[in-house]
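FYI, not all chains are in this one, though none of them got moved.
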Amino acid sequence: MHQLRRDDQSSVQVKIGYVGGGSRSWATTLMNDLAQTTDLAGEVALYDVDRESARTNAELGEWIQRHDEAVGDWKYTVAETLSDALADADFVILSTQDPPGETMVNDLELPAEYGIYQTVGDTVGPGGTLRAMRSVPQYREIAAAVREQCPDAWVINYTNPMTVCTRTLYEEYPDINAVGLCHEVFKVQELFADLAEEYLDADDVAREEISVNVKGINHFTWVDDAHWGDRNVYDLVDRWVADRESVPRFDPGDLDDESYFVNHRDVTQDLYEQFGILPAAGDRHLVEFVPWYLDVESGEEVQQWGIRQTPSEYRVDHWPEGEDERRELLEGDEPFEFTESGEEAVDWMRALLGMEPLKTHANYPNRGQCPDLPDGAVVETNVLVDGDGVTPLTAGELPDQLHDIVLTHVKNQETLVAAGFDGDLDRAYRAFLTDPLVDVGTEEARELFSRLVDAERDYLDGWDLSSSVLDHEESAIAADD
Amino acid sequence: MHQLRRDDQSSVQVKIGYVGGGSRSWATTLMNDLAQTTDLAGEVALYDVDRESARTNAELGEWIQRHDEAVGDWKYTVAETLSDALADADFVILSTQDPPGETMVNDLELPAEYGIYQTVGDTVGPGGTLRAMRSVPQYREIAAAVREQCPDAWVINYTNPMTVCTRTLYEEYPDINAVGLCHEVFKVQELFADLAEEYLDADDVAREEISVNVKGINHFTWVDDAHWGDRNVYDLVDRWVADRESVPRFDPGDLDDESYFVNHRDVTQDLYEQFGILPAAGDRHLVEFVPWYLDVESGEEVQQWGIRQTPSEYRVDHWPEGEDERRELLEGDEPFEFTESGEEAVDWMRALLGMEPLKTHANYPNRGQCPDLPDGAVVETNVLVDGDGVTPLTAGELPDQLHDIVLTHVKNQETLVAAGFDGDLDRAYRAFLTDPLVDVGTEEARELFSRLVDAERDYLDGWDLSSSVLDHEESAIAADD
Amino acid sequence: MHQLRRDDQSSVQVKIGYVGGGSRSWATTLMNDLAQTTDLAGEVALYDVDRESARTNAELGEWIQRHDEAVGDWKYTVAETLSDALADADFVILSTQDPPGETMVNDLELPAEYGIYQTVGDTVGPGGTLRAMRSVPQYREIAAAVREQCPDAWVINYTNPMTVCTRTLYEEYPDINAVGLCHEVFKVQELFADLAEEYLDADDVAREEISVNVKGINHFTWVDDAHWGDRNVYDLVDRWVADRESVPRFDPGDLDDESYFVNHRDVTQDLYEQFGILPAAGDRHLVEFVPWYLDVESGEEVQQWGIRQTPSEYRVDHWPEGEDERRELLEGDEPFEFTESGEEAVDWMRALLGMEPLKTHANYPNRGQCPDLPDGAVVETNVLVDGDGVTPLTAGELPDQLHDIVLTHVKNQETLVAAGFDGDLDRAYRAFLTDPLVDVGTEEARELFSRLVDAERDYLDGWDLSSSVLDHEESAIAADD
């Protein structure tokens, strides 16, 4: 394929603006990858509402650069403002999160009072809805700053809710070059790599060698075709299912000692058996999009499907994620251990600069890649990334009933973005009410919504909080507090 | 408007083929209406799998005709075969039902074992799904007979599931002239008539004087405009809601002494408050289309919304409906009491013959009247009926989230019809699984589906009952019986 | 059907604002009809840029009212401003025209220099395009005044280009109640009335008794179904065609002595033979929408299709149309002769007031009535008019190749409206270039367009006349004048 011709060996100079640049684990990974690249060089401007953390990351970056293995030439700076971070940037990375103690803890605990258990709570369901409502104003601001400071930059978003954040960027600034990246689909590539090894006698198949046809929306993606080279490996799924026990295979309590993020692919298997098409996301995400798995009496019950619910305390205690590891690095005596991260951010930059084309999946506005989903909605499919930018690959349609489930979420996400631009709480409520996880009566739904809004009102800039949807007894009480 | 010119006073001669012509109450109403019409005259050919009952109806018809008030000239005959009934018919009336003791009793009781309570069970939910599966083969046969015997006749269907039966007729014979009629929308016209009387100081407003803009699907129709003459009465809904108490207003048990068909319009009010658009169907139907009202622990709990669940025994005991009344009439000494039935069947025939145009609502394939629903799916909107036939009036779009709920049902109904033509039980199961009332786990859903199919296999002609979807323990046991 | 109940015999009081109220012939017809109505009474406020002519019409109206036969109670006033005319109006009538000597004469004569002959020149082709461009700013102004002065009034437009004028009203004020009325479809109803008389031995069939299924756009409408009562008369078309000679049946010059508006239905017949569906508009309009009939060497050649080209002098000399007749009436000794005009304006008002429903055809934004044409574009189909307002009847799709021809014009009309709102001459030019009548090279097309714009620049308010599309030699010369 066509590639950039460079006549000398010099690196291309770029500026990367990093919003949420105080983030712990993820920043380290990026620094690791940049340091090992010789094609690119330049500045990473870190911006974070937690300035202190950004400063620590800058230190960390500079420290990493001092290692011999750091062949790439990078400077890490701290930006005082969002505008400073973005000024003349070539690439912008977005990775932000509200303090879980003031937000996500409500997202998870209040619904649980109504019997609504969420395994993740960051994409759909009550938690995803509130997170979407908080994100729209924030991501409008970012898009406006991009338009102002670096209108042609490529913006790579890693923040959840992926779909709503990315969609908001385009709604605010339609000419933005933005894309949302997520690891979740890697899981199904790994499954196929395993199947190739198991059934095709192949050795060491890497997930990157597996090409899957992805379609759907972030965390609820589906795969209806998979190849390893020109070998069809999708047909192996039937063998895999036949060789496994029937699901569910666990009892509540069985997984008490496993990681909160354990995935036995039981939901994957079960959905495949129901619909005849393979889910691409992890089980803990999948269960939040459909009504069948989380209609439980307690969080522990979820374990029957081979997954665990992440408790809200974990979210609070482990935030900011990676803080300990970062401290250890900076304060310890050990040199930085460079790795092959498997992250694609640097591959994306190289591809966008015309160096080496990349076929991967991404969240991007629908312009035909999912012909049965609304035009402009952010969907997740394969894309080709090269000097032309990002071009989606057509992914085809979804099976009937599954299509309808996906469409329900797409419409709710579109509604939340539109409601956020208008500050219209009534409209947002309708998306909340029709989420499959909100399997309570209308009275309870309205009360829960009101309590969530009350609890997180400090993070709901621009929403009209005088809406009548909040106007009932319970909400009135909450407002008195 | 243009009307038929008739130069003399003679009646137009027609033949009416009545499939399900042994039906009790409904047949009497038709006889009542025909007897009082002078525009039409002719023969009513009654066909029923219960031949005896058709014969009794013929007797009843002839007896009614012997009254002086019977100014119309009609002959009632019993047809030995479906073909005989339809041969050269001008109009065909369809009103059939499988014996509840062998079908509907399962439709209601088996789901209840899984905590799925249904107030009606004839349109959606597990009961509606099974009824649809039984109906497709039957209505294919009828459509084929129409094509053969009376290809240009107008077919008026009264049978539930209305949407699936009517859709099946068109799928089998695309050139059929068929329409599905249902009283349910009358209820919202009555509500507006009441509001006009209450708030506009009007006297004796008849429901026929109210024009409503209907859209949606049978038993889940919505109204976003209402006029009495040129006066907008839709705006009165807000006053009505403001003047009522908040819903829910009842406790379980409160309605133990009321009719099973009681309707306090609490669900109507609640849905209006959630979505800002008024439902047109009765509350006991509405609750079956959404997840919010029937997620109860017992049938009695449903009463909190001002409605009751019709028990399956009632369905069995009261079938055939109207048997006692018919007996009394024929065997008693009292003359027949002619009434103004309010039924529109005769008005339809007169309109279709070009006599007097009729604006009313009907279930008819979508050809643009609901531009946001799939082309060809059977939808319920206003139509104009005249010598040209039936022409739908454009009804406009539904609000976002509500649209998605309607679409879910439309797709499931389309899926059930397509599955029925292929005999594909797997596909039918997917529609079953994604019905909002089926709020159980996938395992239970599959088991319940299998048990329902097993229990009603005698009524499932043409379905491939060897499908793997039935392949689990419970189903195996049932098959052994 | 539901109708307005009036408990007494009093007339409903209305105000009619008449924009273009100086118009001659048409105003007289309206006065004739109003005078004979007892259901309505009130004021007609006449507004015209030619104030003098409006004043004469007011006189004429008052004079007519003084006759005994004038049972309706009407007052005619002259409005000094558009706002005065519309203030609190219940109905607004639009019937305006630019002075032909400064506009239409160019529309016809300049294209003729390039071999482009137009039989009418008011809808499509170069003439229709320029007229559209002049109309958009004018009809925006009217719509804005309606929004200000009488937001709920019903606006009845009679002005050409019908589609573009009506579309502009909705584009400026989306909540407007506007409709475009045109007589053209009456012609096909008359044809069917003739056929019923000829082939069905019927006597005196009136065009109102014929119901046709109309679809398409103004002056290029099509009919695929026709009933007289419940009798299908559409099938008679084949007999009619078989009984006529082959077309074309005339030679240039044959019609020199006939009216400019002669119509032998040769084009109607020919198009029916090409496409198997019957055109509903008059031949002189039809030929302007397709490339086959006006590709002639002289205007006279057009006569081979049984029609004549109206010369531009006629347009100038006979404008204002009806001036002589009006003079004669006012200055003569003869009393006014009341007629049954056949006009539907008063029927429309009565229907909209809930008095008597009306099924007729109208130009109205597409909301599903033409499911294969763009949503919102103004299309012409049957509508039901009653107290609910105007509700389109679904008309179904057009045959393949014909659909494409209609779509070409719809897109051009949509483009012209959008271009007019932006003042974007380049975009308007693209619609001009792709009109089927503009069968010249791109160079000539651009030159002709420039010359037309130059010649009519005084009527092109709001267009950006500095566009580069005008930037060529010829245009430069013209600009010097």
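Here the chain labels run A, B and C in written order, and each chain numbers its own residues starting at 1.
Heads up, the rule we're going with is that a residue touches a chain if its C-beta (ideal position, glycine included) is under 8 Å from a C-beta of that chain, and two chains touch if they have at least 3 such contacts.
Just so you know, these numbers come straight off a predicted model, no measurement behind them.
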| item | value |
| --- | --- |
| 3 chains shown - copies of the sequence in the complete complex | 4 |
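Here is the rule we go by: only the chains that are shown with their structure count from here on.
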| item | value |
| --- | --- |
| Among all chain pairs, the one with the most C-beta contacts | B-C |
| Geometric centre distance via CA averages, chain C-chain A, whole Å | 56 |
| Approximate Å spacing (C-alpha centroids) for the pair chain B, chain C | 44 |
| Length of the line joining the C-alpha centres of chain A and chain B, rounded to whole Å | 46 |
| Residue list for chain B, restricted to those that touch at least two other chains | none |
| Parts of chain B lying in touch with chain C, wherever the complex brings them together | 1-5, 208-211, 213, 225, 227-231, 352-354, 357-359, 367-371, 375, 382, 384, 386-388, 391-396 |
| Touch list for chain A against partner chain B, complex | 248, 270, 274-276, 291-293, 295, 399-401, 403-405, 407-408, 411-412, 414-415, 426, 430-431, 433-434, 439-443, 445 |
